[in-house]
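Just one protein chain is left out here, and the rest sit where they should.
And now, chain A:
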């Protein structure tokens, strides 16, 4: 396993925030919202207030993979998550690890 992404970011001090965000574009992202729902979609856009736009977005009531039977997601398509409703953000690191 490669070094984790986070260690990568922290070690490379030269990397600016913008470049970092750029590197996540079009990757799968999992966002947990304040009301407990989890969204999974492609990271398309963000701004200063960390409002995030996800493409081909799916909504899960419980985060997938956390035990219990697999729930059917609700297809949302293009969705914008207001920054203040974001609890946590995770990015899919499996693909394109070499880029970093």
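Here is the rule we use: contacts are C-beta pairs under 8 Å (C-beta built on N, C-alpha and C of every residue); 3 or more make two chains touch, one makes a residue touch a chain; residues count from 1.
As a convention for this text, contacts and distances are computed from a predicted model.
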Missing subunit (named according to UniProt) among the choices "Chromosome disjunction protein 3", "Protein MAK10 homolog", "NADH-ubiquinone oxidoreductase chain 4" or "GPI transamidase-like protein component Gpi16": "Protein MAK10 homolog"
Those residues of chain A which, in the complete complex, touch the missing chain: 1, 4-6, 9, 16-18, 20-22, 24-26, 28, 30, 33-37, 39-40, 44-50, 53, 59, 61, 65, 74-83, 85-94
